[in-house]
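Below: one structure in structure tokens.
Then we have subunit A:
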Amino acid sequence: MAKLTEIRWHARGGQGAKTASTFLAEAAIHAGMYSQGFPDYGPERMGAPIRGFTRISDQPIRLHCAIDEPDVVVVLDDTLLDNVDVCEGLPETGIVLINSHKDAATIRSKIKWKGKSLFIVNASGIALEEMGRPIPNTPMLGALAKISETVALDALLEDIQKKFAKKFKAQVVEGNLRSIKRAYEEVRAA
Partner candidate 1 sequence: MSKLKGWKDIPIGAIVPHGGTAFDYETGSWRSFRPVHDRDKCIDCLDCWFCCPDNAILAEEGKFKGFDMMHCKGCGICAKVCPPKVGAITMKPESDFRE
Partner candidate 2 sequence: MTSVKELSKRKDIFCAGHRACSGCAPAITMRQVTLAADTNLVAGLSTGCMEVVSSIYPYTAWRSSFIHNAFENVAATISGVEAAYRVLKRKGKLSANYKFIAFGGDGGTYDIGLQSLSGAMERGHQMLYLCYDNQGYMNTGIQRSSSTPFGAATSTTPAGVKIPGKQQFQKDLTEIMVAHNLAYVAQASIGYYRDLNKKVEKALAAPGPSFINVLSCCHRGWRIDPADSLKYSKLGVDTCLWPLYEVEDGVYKLSMKPREKLPLEEWLKGQGRFNHLFKPENADMLKKFQEYVDKKWERLLWKCGEGKEKTKEAGK
Partner candidate 3 sequence: MAKRLSTKRLALTGNEAVAEAFKQVNPDVAAVFPITPQTELMHKFAEYVNDGKVDTELIAVESEHSAMSAAVGAAAGGVRAITATSANGLALMWEILYIAAGMRLPIVMALVNRSLGGPLNIHCDHGDAMGARDAGWIHIYSENTQEAYDNTLQAFRIAEHREVMLPTMITLDGFIISHTTEVLEILDDETAKSFVGEYKPLTSLLNPDQPVTMGSLALPDYYFEHKRQLVEGMYNAPRVIEQVAKEYYELTGRQYGFLENYRMEDAEAAIVVMGSAAGTTKEVVDSLRDRGVKAGMIKLRVFRPFPHEQLANALSHLNSVAVLDRCISYGAQGGPVFGEVRSAMYGKTIPVHSYIYGLGGRDLTPHMVESAYNDLFEGKSDPRMRYLGLRE
């Protein structure tokens, strides 16, 4: 029986949800798994609420549709919680990961979901400290590696390092890797 994990990403255009959904898929594929990463495409530009999707499995993936009933929901911007039902279709056995510096009670009050596994990490804060820019997508991948059985931290770091080394300066690569590691350590159950 295939073990399929379906992840849905929520963000605002420009925060890198498309990239994160794809990065995760790439890392999973490079680690020998089967995966899909795809965004919801539309004319929305920077700032509009957008979604991305990742499927990871130990078997080839044949489904080609959006993820309505995810196993994991990842939210890159906590201001979305006020106007998007990010947990729609998520069963109570699922997992939610939110980028926020707010406390657990505040976050809990903003989502309708009653499940247990809610995690918070201040990914924007980490990114700002480590990279000088509050781009939360790579640290969120680190946090996700910790709280879900998607991709191992080592595999993720290796993949990001290879990919980024081709495009960016060493300083940027290092900053991203540190962010991922810190988010991995700092993510907490709420």
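Here is the rule we go by: contacts are C-beta pairs under 8 Å (C-beta built on N, C-alpha and C of every residue); 3 or more make two chains touch, one makes a residue touch a chain; residues count from 1.
Selection criteria: all candidates are chains of the complex that A comes from, given by their letters.
All values reported here derive from a predicted model rather than from experimental measurement.
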Of 1, 2 or 3, the one touching subunit A somewhere in this complex: 3
List of subunit A residues in touch with candidate 3 within their complex: 22, 25-26, 29-30, 34-39, 41, 43, 60-66, 68
